[in-house]
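With one protein chain removed, the remaining protein chains of the complex are shown where they sit.
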Amino acid sequence: MSGTYDLRRTAVLLVDPYNDFLSEGGKIWPRVEPVAQEVGLLGNLRCVVGSAREVGARVVFVPHRRWEPGDYETWDHPNPTQRSIMERHSFARGTWGGEFHPDFQPQPGEVVIHEHWAQSGFANTDLDFQLKQHGISHVVLVGLLANTCIESTARFAMELGYHVTLVRDATAAFQPEMMHAAHELNGPTFAHAILTTAELVAALREGAA
Amino acid sequence: MSGTYDLRRTAVLLVDPYNDFLSEGGKIWPRVEPVAQEVGLLGNLRCVVGSAREVGARVVFVPHRRWEPGDYETWDHPNPTQRSIMERHSFARGTWGGEFHPDFQPQPGEVVIHEHWAQSGFANTDLDFQLKQHGISHVVLVGLLANTCIESTARFAMELGYHVTLVRDATAAFQPEMMHAAHELNGPTFAHAILTTAELVAALREGAA
Amino acid sequence: MSGTYDLRRTAVLLVDPYNDFLSEGGKIWPRVEPVAQEVGLLGNLRCVVGSAREVGARVVFVPHRRWEPGDYETWDHPNPTQRSIMERHSFARGTWGGEFHPDFQPQPGEVVIHEHWAQSGFANTDLDFQLKQHGISHVVLVGLLANTCIESTARFAMELGYHVTLVRDATAAFQPEMMHAAHELNGPTFAHAILTTAELVAALREGAA
Partner (left out) sequence: MSGTYDLRRTAVLLVDPYNDFLSEGGKIWPRVEPVAQEVGLLGNLRCVVGSAREVGARVVFVPHRRWEPGDYETWDHPNPTQRSIMERHSFARGTWGGEFHPDFQPQPGEVVIHEHWAQSGFANTDLDFQLKQHGISHVVLVGLLANTCIESTARFAMELGYHVTLVRDATAAFQPEMMHAAHELNGPTFAHAILTTAELVAALREGAA
């Protein structure tokens, strides 16, 4: 699968680039690290985000809910991930772990979407609305995790009518078989393109030519 | 994981029970058959649907778009599954393959949702609305395919605030590793319960006691 | 307020053009007729739809639920309009009143959206999705009623990120003060343009030049 991109209508969605996920010392980094190192996650994220800015494609930040005291406690049925967050306090607001990694900071004019409570960056947020107000029809998903937030955001994007691109080495997961599921088993049923970082960057540059 | 069910607030969502998926001679049955036979799909679907009706839980039909001439042809970017449907005409309207399997026919008063265009039974349909108008807070997903329509419908249900139950032997997929991905890798991150048919039926009967 | 339209990205949404609303002998026509005659509704609808087709803007049909036996009966809380439809059987499926007016028939390739249950053509339907798959960013709303289905569809369109145009003489309502409310009190808070048919047609032709 390949992709061609009208850069005025393309956005890179950078999902959950928190220190807890991406930095040494982050709470979830140890579970992500093996796959992240194998695919070269940090370097590829820098490359995707840098290339998008260079060619003039929009970068949109899609952050998970930063944990606060009381979160989920009055809900009828938090999901398993949320129950686990109630214990480990991932992405806690006001802490270093809940800040974006220093290499992935919003630039002036870049949109930061409302925090999502679960997996999909579209669910219960202004992501679809902000994409429409900026004329976006094509989304490229990078960040974490391949089989949870990235996959749910991608599945929602397709159902909402967007053209969806996954980038197989600009994401990670807790286990290699989760990457396999995301990119070989599930992604091919709903995504319009599944590229490597190198292929994506080439396609973006082609769009800029 | 287990589940307890208030039967007045519980619905079984029966996804895509078409002859093309479930019957000898159906267009997609050959790709589903190995897993379906292994898990005992048809018997388990009969058991889930029969038990739900018996205890008074609502059964809701969640059908895929029945293919019609012209489908997807004017769209900017049909997804890979839709491009394939344009060739093989799955679930074609007016044909046997696009009828529900004879054992899975709506009973008087049972709700049939608008057809979904892609994978999620909630996307671009009245499923969420109909569930609310019938007081449903808990959904149990059965039917096809485990890693596409069932998984997307389940991911959407969780994001919409429903309690979500998967039934590991009342669904099927093209390959065993897709079942593994749905129930061991992805489902445990978003579903509130992942049961066998036997466990579900026991829980429904407990709810009726 | 004025409007400029990129015709490839503009759709006319024709809402509920049923015989019951628009034709002599229709069940609701007597309540619509005074305002319809005053603004020249039928002629203006023909003009808007004809002009859109002429210049190559897309015409999209947005139909209300056609009443069927059983409708709303199992719902927890049908709204007042739905309770009234349960008695008068407006737009009954399979009847002349539930057919589109003969002058407003879908042409080959024109999209007909899923039927909406209440007022908004976006709610519980595939309207947003179909607009995205056809590259639409600007919607022009015509049809019935100005303060119910047209207004709700317009309010939803704005919230979804679309540019919204109302056409003050290509709609009608049961009372003149409902037209006033729609176009002078409420519309100016959410619509991007409120035009006459003549102004709209001029703007569409300008877009085609």
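Here are a few things to note about the model shown:
First chain written, first letter: the chains are A, B and C, and each begins at residue 1.
FYI, a residue touches a chain if its C-beta (ideal position, glycine included) is under 8 Å from a C-beta of that chain, and two chains touch if they have at least 3 such contacts.
Since the model is a prediction, treat every value here as computed from it, not as a measurement.
Of A:A123, A:A181 or A:I194, it is A:A123 that touches the chain left out of the display. Of the candidate positions A:R53, A:H134, A:H180 or A:R205, contact with the unshown chain belongs to A:H134. In the complete assembly, the contact with the undisplayed chain comes from B:G135, out of B:G40, B:P80 or B:G135.
Against the chain not displayed here, subunit C makes contact via residues 1, 76-77, 79-81, 117-120, 123-124, 137, 147-148, 151-152, 155-156, 158-160, 163-164, 175, 177-178, 181, 185-186, 188-192. Residues of subunit A that touch the chain left out of the display are 70, 74-78, 109, 111, 114, 117, 123-126, 128-129, 132-135. Along subunit B, the points of touch with the absent chain fall at residues 128-133, 135, 137, 159-162.
Methods note: only the chains that are shown with their structure count from here on.
Between subunit A and subunit B the CA-based rotation angle works out to 180°, given as a multiple of 5. Separation between the centroids of subunit A and subunit B, computed from CA atoms only, is 28 Å. Centre-to-centre separation of subunit B and subunit C, using mean CA positions: 34 Å. Along subunit C, residues 128-129, 132-133, 135 each make contact with two or more other chains.
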